[in-house]
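Take this structure, written in structure tokens, and hold onto it; I'll ask about it next.
Let's look at subunit A:
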Amino acid sequence: MIQPDGISLDGVSKTFSGRGKVVEALRDVTLSCPRGTFTAIIGPSGCGKSTVMRIALGLESLDAGVVRIAGEPPLAAARDGVTGVAFQDAALLPWRSVRRNIEVPLEVLRRKPDAGHVQAMIDLVGLKGYENSLPGELSGGMRQRVAIARALVTHPQVLFMDEPFGALDQILRRQMNVELQRIWAETGSTALLVTHGIDEAVFLADRVVVMHAAPGRIVDVIDVPFDRPRKPPLFSDPAFHKVCDHVAEVLHGG
Partner candidate 1 sequence: ATPLTMQAAWINDAEFAGYFLAMDQGYYTEAGLDLEYLSGGPDVIPESTIIAGRADLALTTPDTTIKAIVEQGAPFKIIGAQYQKNPIGIVSLAKNPINTPQDLIGKTLAVPPVNVISVEAMLKMNGIEPGQVNIVPYAYDPTPLVKGEIDASLDFTTNVPFTIQQAGEEATSFLLYDFGYTIYNDTVVVTEQVLAEKRDLLVAWLRASRKGWAENLADPTVWPPKFADTHFKGTGRSIENEVYFNTAQKPLMESPEGYFALTEDGIEKCLSALGEVGIVGSTDMFDTSLLAEV
Partner candidate 2 sequence: MAAERRFAGVRNALILLLLWEVIGQLGLVAGGALPPPSDILIRLWQDRGDYPGHIIATLQASVAGFVIGNVVAVAAGVIFALSPPMLRLFRGINIAAFALPPIAIAPILALTLSGMAPRITLAALGVYFVTMTATVIGIAQADSRAKDVVRAYGGSRWQVLRLVQFRGAVPSILAGLRIAAPNAVLGAILAEFGGGGRWGLGTYLLGSLGRGEPDRLWGIGLIATLIAGLSYAGFALLSRKLLGATKAVTLNAAVPTGKGDSGPLWARIGMALASVALPFALWWALIKLSGAPSMIAKTPGDVFTYLFLAPSAETAQAKLLAALAQTLPITFIGMVAGLAFAFALAILSKLSPRFISGFMPVALITQTMPLVALTPLLVLILGRGTSLTLWITISVTFFPAFVTLAQGLALVPRSAEDLPRAYGASRWTELRMVTIPASLPYLFAATRLTVPRALLGVMIAEWLATGRGIGNLLNQSRGYLDYGMIWSVAAVSVILSVVFYQLVVVVERRVLGRLGMATSE
């Protein structure tokens, strides 16, 4: 039996008709991420990356196409606790402390929060000591880190992250990159990462999906051949730069 893809979008189209104008956010987007693979999406601002993710999560209706997460419709997969997500906006619940925000997915899935594991997530994102702080008492980057911890806390089989490291400084970003790779490898999950960092995409992903805007569409999928686990020195490897340059070319060209 063939295992279903971790994430599969088939001929997905989506048009928004807002008040300002009609936007063809996605045209005939087909993407399949086999189980256990790491995919990065890169593309100019407004090309539909977040829309792809929201559709894959079942948060947005589609005009056409089919979406399957681990073989199931998005909502069913979500209910089974298959997915984990970090949104572009941290989307914390303002009245919950850092710890209780991270516990939200566990509560939704009716799993008992394992205090040790939650604490491990908090430490992972460097928020030790801020467990009881409210979102309003954190800096922008700290809030984003809470969202990252929250995405990881459920050991998701399918992980979606929308520019999770945008507000982090370089070192922390690199650290988080490495940690993310480790967690992803340990859990054998399927990951989809939206990012503007070409190097980040290439460092983390098995395949980099390049999108273009107006209409939002996939223009190329670039394989990244490096062995796992990848270590930070890779960032200065010429082969690495070559792949990066290729991605940049596809991204900027066309």
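Keep in mind how these were chosen: all candidates are chains of the complex that A comes from, given by their letters.
By definition in this document, a residue touches a chain if its C-beta (ideal position, glycine included) is under 8 Å from a C-beta of that chain, and two chains touch if they have at least 3 such contacts; residues count from 1.
These numbers were taken from a predicted model, which means no experiment stands behind them.
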Given the candidates 1 or 2, tell me which one touches subunit A in this complex.
2
Parts of subunit A lying in touch with candidate 2, wherever the complex brings them together
18-19, 54, 57-59, 75-81, 83, 85, 87, 89, 91-95, 104-105, 107-109, 134-137, 143, 150, 154
